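With one protein chain removed, the remaining protein chains of the complex are shown where they sit.
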Amino acid sequence: MSPITRGFRRREPAGDDSRLPPGQHLVAGFPVLSAGPTPHTPLEDWTFTLDGEIDEARRWSWAELRELPAEPVHCDIHCVTSWSKLDTEWEGVSLDTMLEGIETEAAYVTAWCDGGYTTNLPIEDVTDGRAWLAFGYDGRPLEPEHGGPVRLLVPHLYLWKSAKWVRGITLRPDDEPGFWESLGYHQRGDPWQEQRYWGD
Amino acid sequence: MDETMLDGNAAAGDLQQLFAVEVTQAIGVCDGCGNSGPLAEARTFALGPGLTLRCPACEAVLARLVRLPGRTLVELRGLRRLEIVPPS
Partner (left out) sequence: MRPETPRARTLVLDVREWRGHRAGQHVDVRLTAEDGYRAQRSYSIASPPLASTLELTVERLDDGEVSPWLVDEARPGDEFELRGPIGGYFVWEVPRGGPLLLVAGGSGLVPLMAIERLRREAAPDVEATLLVSARGPGDLIYAAELEGSAVVAYTRERPAGWTGYDRRVDRAMLEEVAPPPERRPRCFVCGPTSFVEVVAEALVALGHHRALIKTERFGATGG
């Protein structure tokens, strides 16, 4: 039993707790968490690749990505380390747009990133308006420390699924555990069911 | 320069609870590039869902540590070898 430290309390703003999934608390800032150094890929070298269980791999340059229809995304984000941020504003291209015209039998996807990070998701969690390639945050280009130039954004799942510095998505028939999913973290990560760890 | 990046000294507390000896002094050999050095000099990213130690020469992941409720998971795949000199 830890002794209670007199006069110590969590530092956080008052806010609307009712919108928080179980075990989460609000933060004022936007914490930067990562498993490696921030990559800095020049935009002229940046590409995004869709491959795997499709007839032909597709690749977009930064310029080509920016020509696709983009949309604002207004969402709450929830990190498995227990902080949440409400009413965040992003801009990105829906993954449905990227997958348009592509036929696949894949049940899962793996997102892979500069720096080697990967995360796995069921394909239905990144389709039907649930996922974006985000390049804007809060009205400005997405900062490198928050995953810029482009990160995956899947706000209905814990934020470790919203892979920073994403460079491609591989469509696959099987679920291949990614960076954190291979060391204790849940394969799907639904904050409303508190799917944080293996066995949850 | 990533100011949030630390070194293996930041992992010492968590590692100390798992290993019988003090491992930040242990010499690790990176399985990626063969570079060797004390774990205390590994580039350490401690703010995420887990702790990640990377080779200071090639950035490859040397080791990872995740503290879950009730257990801790450790992966040492990126270390080809660890050389520990127990205190005499």
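Residue numbering begins at 1 within each chain, and the chains themselves are lettered A and B in the order written.
Simple rule for what comes next: contacts are C-beta pairs under 8 Å (C-beta built on N, C-alpha and C of every residue); 3 or more make two chains touch, one makes a residue touch a chain.
All of these numbers come straight from a predicted model, not from anything done at the bench.
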Exercise for the section: Taking the complete complex into account, tell me which visible chains touch the one left out. Expected result: A, B
Exercise for the section: With the missing chain put back, which residues of chain B would touch it? List them for me. Expected result: 1-10, 12-13, 16, 22, 24-25, 38-41, 46-47
Practice task
By the contact definition given up top, give the residues of chain A that touch the hidden chain.
Solution key: 2-11, 29
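Everything that follows uses one rule, which is that only the chains that are shown with their structure count from here on.
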Problem - Computed distance of Cα centres, chain B from chain A, in Å - result: 26
Problem - chain A-facing residues of chain B, complex - result: 2, 4-5, 43, 45, 47-50, 52, 54, 59, 61, 64, 66, 68-69, 73, 75
Handout entry: In the complex, chain A residues that touch chain B
Key = 31-38, 80-81, 115-116, 160, 180, 182-185, 197-198
